[in-house]
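This is the structure I have questions about; it appears just below.
With one protein chain removed, the remaining protein chains of the complex are shown where they sit.
Just so it is clear, A, B and C label the chains in written order, and each chain counts residues from 1 on its own.
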Amino acid sequence: MSESPIRVLVWNENLHETSGDAEVLEHYPAGIHTVIADSLRAQLGDAVAVRTATLQEPEHGLTDEVLAETDVLLWWGHMGHEQVADEIVERVHRRVLAGMGILVLHSGHYSKIFKRLMGTTCSLKWRNDGERELVWTIAPEHEIAEGVPSPIVIPEHEMYGEYFDIPTPDETIFLSTFAGGEVFRSGVTYRRGLGRVFYFSPGDQAFPIYHHPDVQRVLANGVRWARPRHEPRELTADYHATGWFAG
Amino acid sequence: MSESPIRVLVWNENLHETSGDAEVLEHYPAGIHTVIADSLRAQLGDAVAVRTATLQEPEHGLTDEVLAETDVLLWWGHMGHEQVADEIVERVHRRVLAGMGILVLHSGHYSKIFKRLMGTTCSLKWRNDGERELVWTIAPEHEIAEGVPSPIVIPEHEMYGEYFDIPTPDETIFLSTFAGGEVFRSGVTYRRGLGRVFYFSPGDQAFPIYHHPDVQRVLANGVRWARPRHEPRELTADYHATGWFAG
Amino acid sequence: MSESPIRVLVWNENLHETSGDAEVLEHYPAGIHTVIADSLRAQLGDAVAVRTATLQEPEHGLTDEVLAETDVLLWWGHMGHEQVADEIVERVHRRVLAGMGILVLHSGHYSKIFKRLMGTTCSLKWRNDGERELVWTIAPEHEIAEGVPSPIVIPEHEMYGEYFDIPTPDETIFLSTFAGGEVFRSGVTYRRGLGRVFYFSPGDQAFPIYHHPDVQRVLANGVRWARPRHEPRELTADYHATGWFAG
Partner (left out) sequence: MSESPIRVLVWNENLHETSGDAEVLEHYPAGIHTVIADSLRAQLGDAVAVRTATLQEPEHGLTDEVLAETDVLLWWGHMGHEQVADEIVERVHRRVLAGMGILVLHSGHYSKIFKRLMGTTCSLKWRNDGERELVWTIAPEHEIAEGVPSPIVIPEHEMYGEYFDIPTPDETIFLSTFAGGEVFRSGVTYRRGLGRVFYFSPGDQAFPIYHHPDVQRVLANGVRWARPRHEPRELTADYHATGWFAG
């Protein structure tokens, strides 16, 4: 268990913000990524070294060099999924399989990288009426639930509902209900290669979800959980296994 | 895949009924078990041979002979869990491990047999305000969800809520939400030895749940799913494995 | 549960055979697909309607029309994975997510369709010394293990060994050991959308594995298990969920 800081990269498409969406800028004047990064620093202190990157940067801020120095990536995207270059997606995918953790947030369920990791449509039902969401813990012993009340009460949020077309999760930690009666698997984990994946749905741009202390706690827990336990493995061009875990 | 009928036994503690509970007798004048048995016969026809048994019978109607001729057992109990003799519980447990399927219904979550199979407290939260329950399918390809709408709408029911203290299910098929905002894993499966276990929560005695056609469909699907695929194995007195699956 | 025959399509890249590989032609003079198709017919009779298709046919024999009439697809590929057109892979992928079952065989672990469904490298260790493989059942109550001895003894086969870079399976049914001491998860299942996926590793072209009665039984069981339980769902161009399972 390494004592060096977990190297975290918070990625945001940053399109609502750069397009001047007043509703979003009210809550996130410097971008969603900034609020998330600050909250991780505030909670985890020296245990993390947090950077940010956005779609607008060269290579979306996801160069080989940056990824090589990232232990856990957080991904927030919504309207710009198609603007993410396929080769960057491939690069992130390979890095996850090699060992990098990834937290996919809210509308990131439809990102190229999440669909690539899942192999399914990742579709869901949704309705944006700003209704109450309750986030219930069903795996109370899990690290990601540590110190998180059940339920988290989110006064107003977009509804995401089942059927959520994802593979059966390795672990289902949170289930959300909405005022309209729907249910959603809102916190789920997967292993993909040597990388750990945590999807967490609360986080719509129109609401100040990432200022919610319980949501912040979930993300901080998620970062600690998703950190690699191995040195990243080498992947050949065609992903062949030569030299991995050889007996 | 045997073409002979699935031998089903519907067990009911039958205490609400025999104690003259008017609310229950209104919906189940001949007992909950009778309604369930009739609905299985109506749906599955020649594919099943359905019998019933109750707590009041000698050995609770669960003699070695009866169990030896049972492929799938349905269990409804509530106020009489402690009246079920330990040796009968042990007998049913052994029979499940040997290959018999079991459907545990509603308040059966606190039955001796379910706790014995699960190894946990099986506790949950509850509130009986007769509120709306929606039963959502999250495993649409599962046999037990075949032909079942999502959600099943149950106009009035007792609330069962998380945290439900069960082992991580092998499969989670249904999630329920309640008007009060709670969520519950209302349809879950497990394998225990050669036996299949399906827990399904809708079914409080005070409401006509087992007359609901969608609920009836779930139970019929559950019976087909839980039927043994093997001849029952022999278990020695101490459950030793001698002779099982030897190479 | 439909009583109409399960419509099965056995797909083979058919390259070893068409290139005149004598070792392969000795066991499979009319192609691997023919032997598999014949064994399914022999075992399942009227319960199936079996066709075959190969890489060499227009659109690899996997037209929209053919797929629309397929309930379960079996996939055997090895040296020609890259010759399978991406648009055909996409088509098969969508059809699986819409509800078609798929059995991926042996070296198909590296096929485009399997990697697409899994989201991982699907790499493994291998060694071809024609050594003894034992296929042990660890889920004896599973339909796919019905009537299958444990272990299946395969006198000579290629070794496939862990680490097998796949997502955690929904169900692990078979584990293989090899004379060299390796282990392999040789029979695993997944759900992807409404489709069921079964990967089964025994089946190298250089050995008469598909003539082995126990292997034939596994494939027949797999076909029955993988058949759809729903009408196939419609998928929009971007896989959006509109209209699926709406409450």
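Assume contacts are C-beta pairs under 8 Å (C-beta built on N, C-alpha and C of every residue); 3 or more make two chains touch, one makes a residue touch a chain.
Bear in mind the structure is a predicted one, so any value in this text is a computation, not a measurement.
**Student:** Give the residue, chosen from C:39, C:52, C:150 or C:205, that touches the chain omitted from the document.
**Tutor:** Residue touching the chain left out of view: C:150.
**Student:** From the list A:139, A:179 or A:206, which touches the chain that is not on show?
**Tutor:** In the complete complex, the chain left out is touched by residue A:139.
**Student:** What is the set of chain A residues that contact the non-displayed chain in the whole complex?
**Tutor:** 1, 99, 134, 136-137, 139-143, 145-146, 150-151, 170-171, 191, 193-196, 224, 228-230, 245, 247
**Student:** Can you name the residues of chain B that touch the chain not displayed here?
**Tutor:** Given the touch definition above, chain B has residues 97, 116-125, 161-163, 165, 167-168, 170, 181-182, 190-193, 235, 239-241, 244-247 touching the missing chain.
**Student:** Against the chain that's been left off, what residues of chain C make contact? List them.
**Tutor:** 132, 134, 136-140, 150-151, 162-164, 168, 171-172, 175-177, 179, 181-183, 185
Here, only the chains that are shown with their structure count from here on.
**Student:** Measuring between Cα centroids, what's the chain most distant from chain A?
**Tutor:** B
**Student:** Just curious, how far off is chain B from chain A if you go by their C-alpha centres, in Å?
**Tutor:** 38
**Student:** So which stretches of chain B touch two or more other chains?
**Tutor:** Those would be 134, 136-137, 139-140, 150-151.
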